[in-house]
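Only one protein chain is missing from this complex, and each of the others stays in its spot.
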Amino acid sequence: MNKIKESLLKLWNVLWRPLIAIILGLIVGAVVILIVGYNPISIYATMFQKSFFTVYYLLQSLTRSVPIIVCSLSVIAAWRAGYINLGAEGQMILGGFAATVVAVYMPGPVFLVMIAAILSGMVAGAAYALFAAFIYDKFNVSIVISTLMMNYIANYITTYFITFPLRDPSNSIAIQTREIPVAMHLPRIISNKPFNIGFFIALGLVFLMMFIVSSTKFGYESKMTGLNPVFAQYGGVKKSKVMYSTMALSGAIAACAGMLEIFGVKFRFSEGMFTSTSYAWTGLMAGLISALHPVGAFFSSIFLAGMQVGGQSIQLSTGIPVQVATLIQSTIMLFVSVHLFANFKKRRKKKDVVNLKKAGDK
Amino acid sequence: MKHITKIYGNGVLANDDMSLDLNESEILAVVGENGAGKSTIMKILYGLEQPTAGEIILRGEKKCFRTPQDAMKSGIGMVQQNFMLLPPFTVAENVVYGNEPRKNHLLFDRTKAQKEVDELSRRYGLAIDSSLIVQDCPVGLQQRCEILKVLYQNADIIIFDEPSAVLTPQEVDGLLETLRNLAKVGKSIILITHKLNEVMAVSDRCVVMRSGKHIATVKTSETNTKELSAMMVGREISDASIQPVSTGKTVLDVEHLVMHGEAGKPILKDCSLHVEEGEIVGIAGVSGNGQTELLHTITGLMHAESGSIKLNGKEIFGNDVRSIREAGCAYVPEDRNTMGCALKASLSETMLMAHQDEKEFNHNGILQHGKVTEKFNELLQEYDVKYSSLQQEAGELSGGNLQKLIVAREMSHNAKLLIISEPTRGVDIGAMEFIHNQVLAQRDAGAAVLLVSSDLSELLKLSDRVYVMYDGQINGELTRAETTSQKVGMLMMGGTLDE
Partner (left out) sequence: MDTNFVLTVINSALRSTTPIILAALASAICTRAGVFNVALEGQMLIGSFVGIAVNWFTHSALLSVLAAVAAGGLVGALVAVLQVKYNAADMVVGTSVNLLISALTALLLFIIWGVKGSIKDPSLVSLPKVSLPVISKIPYVSTLFNNLSPLDYLAYVIAIVLYIYLFKTVNGYHMLSVGVKREAAESMGISAIRTRIAAVIISGCLCGFGGVALSMGQVTLFTENMTAGRGYIGMAACNLGQNNPIIIILASIFFGFCDAFASTMQNSIPSQLTQSVPYIATIIALIVFGYRSKQKMKKAVKRGVA
């Protein structure tokens, strides 16, 4: 009985801070909803009902969570090693685009083309991230700025391609590529819903990331580089090797996020498909809220996705923009950031008290 | 002669009912070994710490200093070991910092500042060009700037905390001259030091501390270094009867290392040394003479420009850290917190560093947690490290325990070459003895040990041979039999053995 109590207490210790952050975030959202003239409680009730509590919406949330989960993993891969990769969006766009182009235009047996598409996507995403790493290594260009700039660049350039040369001729309004062959669509779980095996692939990636982080030399070396680069160098860890490999991994994973969305849900690359939905930024939020832990990020991503789905249905029924969900989410993230360090301060104070006592005891 | 008296005593672990007094125009030396409590009592005087008990009386008035600013207002200034200077700014800007001369209330009158500082430096005989940029100045000048800063605040009482620790011998002479001049013009100086020759050279009186307690206050003219060191140490330095076990086979061979730093400043000037199997070779010297850079070059953290480094006959000059470690080198670094560990990492992770490629722990890139836990628990118990779980953060361990962990980690390599820097800095006596015994054990097992320590008694106790480093070069070499503190001290100050 005691052991259960112990582990529950441990769980509570980890959870109560993000929980308070969530409550505070919800309060902020409630204020906004009130201003618009609606009852926050009924809005929230609808939101939660329409995100997880009916099968239809639950599936929507889970489907939407897929690119978010994978983007959060991409963020985790780089940030753990101390490399602030903000370019998940650009890497996702480029990876998704490359894979789509190969899938649509490359001739050959389906199986081979699919593999080629996946590989191209991952290589494109990895290369894009590697470029940022390279110019940091050789020219000291801040990864924060370069990856951010590269998001815009990737977005504009791919938009150009799908507006002109690679545009879908069958549709005169939509700016998009042609559809990828049916044989390459990811199998759906339930026939008429977009929920597909992509979710389980994402789950698999979560397990993979968990494994890498906890049980591989690579994960160990990147974690140590992130915690104390001097210590890592002292121990023989090669800094550039860690930087290039974590950034490449991060870019490749982000590309996977794009590919899962395209091969599983949309079946084509269309304008703004990743930017208007802000998958990458939501993934970033999920990663940060869960302090860069893959499992935490998995659940946070689903939660955030659910909020967005709920937000969308609210927008349809009341007109309140879906941004209310983003507002709540970013407020939560803000409160979490403070809490993480309020915690640290409390621990510091405890230590001082203990030391004083020791000194007093002589 | 006005009597400036300060009496205080307090009973915290650092200072145990400690009292001292200071007179006008006198230089009072406060001596003691590392950990005697000298810095603590001065921090109290300067307002950086509060006494648990006791009082400070300044010119007959009871005073309480809650912050350094309070102390400064009462005319107390302190020149600390870590300078509080702003490197990219000029000497003048640094000296007047906090009390800048103004033009029109808002603007910083830098010309006036320069004039004032030049005037100040002339008045106290501390020659310095106030337009120099601090980061371009040698350490001695930087210290001078720090002193001027204190004088600019109109300090009457100036505390110097181990001022010669970072200076070259010539600079030390300059410093002592400065101290004498300051006392002559009416300042009261407190000099914290463990260098007895300085005490004899400039102080009027001397307070000896040991383990936080006041041992004696003597007039410098009535005592000598032998007496003082006896009081400081309180015991005979045990003549450890350590038998040499060297086989004579050279493990580390360093020849003619040359390295320059920023702006071409020479850091290593033709350094050569060697270490044999089964011997402990110590490098003595005032810190800042190139010891850190020498070790970093041997371990691959830095690269020298020319020279040769051979480990067991194989050239490792210019190699990276990993290959040097693989060639058989282990390293206990000088600063355990910035280099020896990651404070937020778990104990298990901290111990895995530099072991993560070993077949026992790593099967094709996958870590074997079971083995890791088993081995590390064993190792930590063997080295008597107090910890609650391998998953706790490294930063939670006490200094001594963390050091033992790092020593355990590095020694478990049983490397042919073991390099140790400052093995017992900030470590309690019990852990100190333990670590010393471990070092001796490694040596007895045949390792070549290269030891750098600013604790001369530790160095002399453990080393079979001693090199002395001065100004980027090996100044002299002594065997255990030949070593005396006087000889080593002489070499450390830049002298030669023939003097």
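The chains carry the letters A and B, assigned in the order they are written, with residues numbered from 1 in each.
To be clear about the criterion, contacts are C-beta pairs under 8 Å (C-beta built on N, C-alpha and C of every residue); 3 or more make two chains touch, one makes a residue touch a chain.
Keep in mind that this is a model prediction, so the values were computed, not measured.
The chain not shown here is in contact, across the full complex, with A, B. Contact with the chain that does not appear here is found for just one residue of B:A53, B:M84, B:A127 or B:V185, B:M84. The chain omitted from view is touched by exactly one of A:L24, A:M285 or A:V309, namely A:M285. Among A:S120, A:T159 or A:S270, only A:T159 touches the chain that is left out of the view. Here the missing chain is touched by one residue of A:V36, A:A183 or A:V295, and it is A:V36.
Where chain B meets the omitted chain, the residues involved are 67-69, 84-89, 93, 97-98, 100, 102, 106-108, 260, 262-265, 305. Chain A residues in contact with the hidden partner, per the touch definition given at the top, are 32, 35-36, 84, 86, 135, 138-142, 144-146, 148-150, 152-153, 156-157, 159-160, 163-164, 281, 284-285, 288, 319-321, 323-324, 326-327, 329-331, 333-334, 336-338, 340-342, 344-345.
Just so we're on the same page, only the chains that are shown with their structure count from here on.
Between the CA-based centres of chain A and chain B the separation comes to 47 Å, rounded to the whole angstrom.
Residue ranges of chain B in contact with chain A, taken from their complex: 12-14, 299, 301, 320-322, 325-326, 331, 333, 338-345, 349, 352-354, 356-357, 362, 365-367, 369.
Looking at the complex, you find that chain A touches chain B at residues 215-218, 220-221, 223-224, 227-228, 230-238, 359-360, 362.
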